[in-house]
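Of the protein chains in this complex, all but one are displayed in their positions.
Per-chain residue numbering starts at 1, and chain names A and B are given in the order in which the chains are listed.
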Amino acid sequence: MKRFIPLREAILSAAILFLTLLVASRFPGFVAPANLANVFNDTAPLIILALGQMVVILTRCIDLSVAANLALTGMVVAMINVAIPGLPIPIILTIAVLMGAFMGAINGILVWKLSIPPIVVTLGTMTIFRGIIFLISDGKWVNSHEMSPAFTGFPRTVLLGLPALSWIAILTVVAFGIMMARTQFGRSIFAVGGNPHAAVYTGINVGKTQFWAFVVSGALAGLTGYLWVARYAVAYVDIAGGFELEVVAACVIGGISIAGGIGTVGGAVLGAIFLGVVKNALPVVDISPFWQLAISGSAILIAVAFNARSGRNKGRVILKSAEATQ
Amino acid sequence: MTDATTARNIPDRMNSRAVRIFKSWEALLLAVAITIFVVNSFASPYFLDAWNLSDATFNFTEKAMIAFAMALLIIAGEIDLSVASIIALASTAMGLAMQHGAGTPELVTIGLIVGLLCGAFNGFFVTVLGLPSIVVTIGTMSLFRGISYIILGDDSFRGYPSSFAWFGQGYIYWVFTVEMLFFVIIAVAYAVLLHKTNFGRAVYAIGNNPTGAMFSGIRVQRIKFILFLLTGLMSGIAAICLTSRLGSTRPSIASGMELEVVTMVVLGGVNILGGSGTIPGVVIAAFVMGLVTFGLGLLNVPGLVMSIFIGLLLIGVIALPRLWTMAAERRKE
Partner (left out) sequence: MTHSAAIAQDVTPVVSMDMITKTFPGVRALDQVKLDLYPGQVTALVGENGAGKSTTVKILTGIYRTNGGTIRIDGNPVTFASPNDAANAGITAIHQETVLFDELSVAENIYIGHAPRNSFGLIDTARMHSNAASLLAEIGAPFSSHTQLSDLGIANKHLVAIARALSVDARVVIMDEPTAALSHKEIEELYDLVDTLKAQGKAILFISHKFDEIFRIADRYTVFRDGGFVGDGLIADISENDLVTMMVGRSVEQIFPDRTHNVGDEVLKVVGYAHPTEFADISFTLKRGEILGFYGLVGAGRSEFMQALFGITKPSKGVCQMNGDLKIIRSPAQAVENGIVYVPEDRGKQGAIIGLPIFQNITLPSLGRTSKNGLLKLAEEFKLAREYSQRLDLRAASLDQDIGNLSGGNQQKVVIAKWLATQPQVIILDEPTKGIDIGSKAAVHDFMAELAAQGLSVIMISSEIPEIIGMSDRVIVMRDGLIAAELPREELTPETLVRHAAGISQPTEGAA
């Protein structure tokens, strides 16, 4: 009996490999270790956010506010850095994560306690968060020369050949791998999304699990908010505008079922990497970067059509003769 | 068994028409709209100016056209997030045709056809392949706008024929714009379609219980497909109006409009999970959003801060009644 989840990951890996080799066949420089590391580093924020989004989608919700959360947290930490340039990076990181988690908790509480559909909640908080950035920044930019070198330097600090940004993404992947497979919370997430009715019978609180999923997603958005602003050394209202859709796209391409309950950490990461490779390959092969949007749109459609085919529900086998041949 | 011998007469309606209207979401929303109107007219001396108010309608007419079709789609339990991208693609197609010398009638035809084709494309994925509409339209949202970017890149199309300007810049009479006329015609058409026809009844049935509707002999997939077509068509009309009004096409045209359309629909009392909602509700919601934007604009409140109000409005109008019920239940205990 074929197991379709690893199969899908294999196909996605093959697609990424094929794409990479295709580019490399004409531009060998693309597969140089330094360039690949670059591609990975460039994709790191997407990977981190895709993992948070995955947790939310697995519980049958969606978080459209991640990019706005990222931008607001980014703006706040940038302004804190301007006000108190000496504040150590660990404290900045903590503030970013807590602030992101708090915004996630707002989404979560509205979904859990008031049972407002997640798409409505996060659509609302998305516009609210963006509006708040404008309120606190007065529409002005925080530029690189205003930020402290330690603040902007952290994501680029190279450790064992990779920048800190990449390492954080790797750590997040490892942490999620363990969390999803080996903790009560991780397994509850699958249970809540796979069969909420049964989850209740098993003593799992569906709403509470969804709440924590939003908190996790928010915390990662906050973390990415700092990394983003520090890496690009600029903060303004519109940073990462529309990025929430790219994050959802990474999840869908990675085989996370929007109906909840189905998906893997590996899938989400591969989905993000696929988009990252496409984005980085286009300029190399001299295709206008304007193709990227259409390509990721097509990839979503192909991925979702593929998921549906492999996940189609079979009816119950009643006939003895049919059971024997199955 | 009780007195089952005599057939029981069950009244048709529990409440009179007046009571039903009074208790409705639309009545509440109308009160909000009137309050905003009154507050605005006190807050700014420029508010109660016919020409200013007329200009303000552009804040919502194009969005509302799509919102009516979107309302039906959401009532039927689906959603289309690609509407703004359909506008971009339709506008780009019109721009291309214009460069090849197409006149106003051809441009309009092309806008409508591209809208319909995009709607059919979404409808195919959702109803024939049976995929969730939210994912499909997130995909086509990127795809449709992506095609515009491939065609246009950093460029833009300009120089639409002057007769084409009628749709987005023309006036029917005094301060009444062509777009207002479209808005009224489309609103009436959709109100009739949803509230007065068998088709509309089937839309409600599907939204409340798609399986039950199918078991009742309703051709669920066919109806959903038509709804996607209609949403595409409305996006095509909006594309014509918007392109005409702006006089140019960029690939970023109408960016983010899908969320404003959905907000308008939800604010209008349409249940995002499907099954209930009315066209009058969406009409009032369109006015509420238009008035908020216009009024705050007159007070020099920047657009992004207005979005805070829209966001709070969206969550607030759903959360407050629920909080109210929860508080009432707690008091009972």
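To be clear about the criterion, contacts are C-beta pairs under 8 Å (C-beta built on N, C-alpha and C of every residue); 3 or more make two chains touch, one makes a residue touch a chain.
On a predicted model such as this, the values are computed, not experimentally measured, just so you know.
Looking at A:N143, A:T157, A:T183 or A:S288, the residue that reaches the missing chain in the full complex is A:T183.
From the set A:L19, A:L36 or A:I204, the residue in touch with the chain omitted from the display is A:I204, counting the whole complex. Of the candidate positions B:I150, B:I218, B:V282 or B:L296, contact with the hidden chain is made by B:I218. In the full complex, subunit B touches the omitted chain through residues 1-2, 4, 7-14, 196-202, 204-205, 207-209, 211-219, 275-276. Contact residues of subunit A toward the unshown chain are 1, 3, 178, 181-184, 187-188, 190-191, 194-195, 197-205, 261-262, 314-323, 326.
Assume only the chains that are shown with their structure count from here on.
Distance between subunit A and subunit B, defined via averaged C-alpha coordinates, is recorded as 30 Å. Residue ranges on subunit B touching subunit A, taken from their complex, read 79, 125, 129-132, 134-136, 138-147, 149-150, 152-153, 251, 255-256, 259, 262-263, 266, 272-273, 302, 304-308, 310-312, 314-315, 318-319, 322-323, 326. Of all residues in subunit A, only 62, 110, 114-117, 119-121, 123-128, 130-135, 139, 237, 242, 245, 248-249, 252, 258-259, 288, 290-301, 304-305, 308 touch subunit B in the complex they form.
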